[in-house]
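Have a look at the structure below before the remarks.
As you look at this complex, bear in mind that one protein chain is not there, while each of the others sits in place.
Labels run A and B following the written order; every chain starts at residue 1.
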Amino acid sequence: MVNISYYKKLLDTKALSCTELTKAFLDSAEKENPSLNAYISITKEEALKTAAEVDEKIARGESLQPLEGIPVIIKDNICTKGIRTTCASKMLENYVPFYDATVWEHIKAQNSVLIGKGNMDEFAMGSTSETSYFGIVKNPHNPEYVAGGSSGGVAAAVAGKLAAYGIGTDTGGSIRQPASFCGIYGLKPTYGSVSRYGIVAYASSFDQAGVLASCAEDTALVFDVISKYDERDMRSVGFKKSTYESLSGSVKGLKIGIATEDLMASDEFVNSAVENTINVFKSMGAEVEEIKIPFIKECLPVYYILACAEASSNLGRFDGIRYGYHVEDYEDLNDMISRTRSEGFGDEVKRRIIFGTYVLSSGYFDAYYKKAQRLRESIIKEIDKIFKSCDIVLAPTVPVAPLKAGANISPVDLYRTDICTCAANIVGLPSISVPAGFTDDNMPVGIQLIGGRFKEDVILNAAYAFEKETGGEYIKLSEMGCGV
Amino acid sequence: MVSVDKIKRIANLAKIHISEEEANQLAEQMSSIIAFADEINNSSLPVSEEELINEYDRTEYREDEVRPSSDINDILLNSGGTQGNFFMVKDTAKAGRRYG
Partner (left out) sequence: MWEMVIGLETHVELSTKTKIFCSCTTQFGGEPNTHCCPVCTGQPGSLPLLNKEVVRYGVKAGLALGCHINLVSKMDRKHYVYPDMPKAYQISQFDIPLCEHGKVELENGTTIRVNRIHIEEDAGKLIHEGSTYLVDYNRCGVPLIEIVTAPDFRSVEDVLLYLEKLQGIMRTIGVSDCRMQEGSLRCDVNMSVRPKGSDKFGTRTEIKNLNSFTAIENAINYEFERQVDILESGGQVEQETLHFNSDTGETVSMRDKENANDYRYFREPDVVTVRVSKEEYDELLASLPELPDQRMRRYVENLGLTETDAKLLVKYRRVAEFFEAAADIDAKTAAAFILTNIFKSVPTEVEREEWQIKVSPENFRELVKLTSSGKINRNIAKRVLDRMLETGSAPAEIIDKEKLGGVDEAEFEAICRKAIEENPAAVADYKGGKEKAFQALIGYVMRLTRGAANPAQTEAKLKELLNEEA
């Protein structure tokens, strides 16, 4: 299996030096990126510098940390000091942060080798990575399809073996959905497990950084590194255990809930993947039972109202004065700001800002924002009830098969594809997308394992057990990438 | 239905300049998005007041101790215009004209 252990072994056995490994990844990235477009920036200098340091460490006979020397891709809405961080927007095309995001600090401390910054939907708003100012991200398995979004670049790079693992962000499904479309694992942690400090905010009460990797073990390993309490994020709680050490592979007696009626996909291949997964878990001794989530439909509008409201607020700071794009032609200050924002933001971002402003505006606040907020509280209560009797809720990741590039789906229709993923963001629960099947076009299909609050160890272990049992046959890594 | 006039007022609040054409387009798009949002009215869930106290919220806040501020060059690093240590924006500008 090509995963972190695989690369680690190469380094440990000195089959390759870190510099050689890094060069191989950089070469692949440079070769494939023009068509795949997974990277907005390829950080050659930074990568080789880290690789050299790791090689020195190896030469000194020092033992390596779990992620040391391993190639990584970081989504481009995560601040990396001294390295351009664009959020795939014209607004931040040349923005160089002068501080590090906490999650990046953790990865940096491991001396992982940064191959580059991952392409994405602009400001993380989207489900296809087609709204990027830097062009769309193709699916590494088939360029006719999108990689998904908004962490499309990260998913494509990991699935395309242009990075060994990646850090993305998930607000309504943005890690899990591209992971599903690309045939790899994508973990959205419990809200508060991972610090949000340094992650350019989209929707503050939904955003979480998480892991994309090629196997369950790797996902656990990386999660353990990034899930530390951070004083700088007031909502940060941190995760107390080691999920990697908790991987037993046993799911005997695990209570799995499925909502066949309420959370059914509209695609037959997705449904058969779900069915197959259920059978595998049953055969491993898990107890599967039907649950009802009749309110799942309102999760969508609740999510969009609240997320767009928060987004409209978070993006107010982009006015061209302290940073970012600004127009050169204006009548007065107000004009400068309005035109800057008009030119700096893409259509989807503007749509969401307008919608978010609308639901917060006087006269509409009560009917939309306030009502959605109150519904959110109710949804949280109801779903918490479910997890009193279930350890895990199993569901499709996406109700439809992977989307074709240029499909030109209407905004609302695209929003509806978030139905399976957005509930976990509304409630703040951890959820992992697990590769679980294929369409007849050989495109990957993922399923979700949603856990109770701060139960990442439970869902990671279940994913691990499933993977062991099925021999990882549903994981799909493209042949385009690094052949080391 | 969301009126074009309403869209213009919202765009003004959001400080995004929109052309007449964009206003018309957005009015149409907003109408379908609002219709989508209206689905919350179909909910059979009871509404709950926001819980102020969350069991995971920290109760200790930050100590009042001074830490070094950022270097002035970093603060100004990405700005559109500076004058000495100030952020600077011209009252009005025309592309192509240079100001001293």
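Definition applied: contacts are C-beta pairs under 8 Å (C-beta built on N, C-alpha and C of every residue); 3 or more make two chains touch, one makes a residue touch a chain.
The structure presented is a predicted model; accordingly, all values stated were derived computationally and were not measured.
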Touched by the hidden chain, restricted to displayed chains: A, B
Options A:Ile4, A:Ala47, A:Ile107 or A:Ala201, residue touching the unrepresented chain: A:Ala201
Among A:Asp233, A:Glu343 or A:Glu377, the residue in touch with the chain that has been omitted: A:Asp233
Of B:Val4, B:Val47 or B:Ile75, the residue in touch with the unshown chain: B:Ile75
Given A:Ala38, A:Val54 or A:Cys87, the one touching the chain that is not displayed: A:Cys87
Contacts of chain B with the absent chain, listed as residue ranges: 9, 12-13, 15, 50, 52-54, 57-67, 69-70, 72, 75-76, 83-92
Interface residues of chain A (partner: the chain not displayed): 78-79, 85, 87, 92, 95, 97-99, 101, 196-201, 204-205, 231-235, 309-310, 313, 316-319, 321-323, 333, 337, 357, 360-362, 365, 369
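In the analysis below, only the chains that are shown with their structure count from here on.
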Between chain A and chain B, centroid-to-centroid distance (C-alpha), Å: 23
Interface residues, chain B side, partner chain A - complex: 2, 6-7, 10-18, 26, 29-30, 32-34, 36-51, 56-58, 62, 70-71, 74-75, 77-80, 87, 89, 91-96
Chain A - residues contacting chain B, complex: 94-96, 98-99, 192, 231, 234-235, 237, 294-295, 297-298, 300-302, 304-305, 312, 316, 319-324, 326-339, 341-342, 345, 350-351, 353-355, 357-359, 361, 368, 371-375, 377-379, 381-382, 410-412, 415, 453
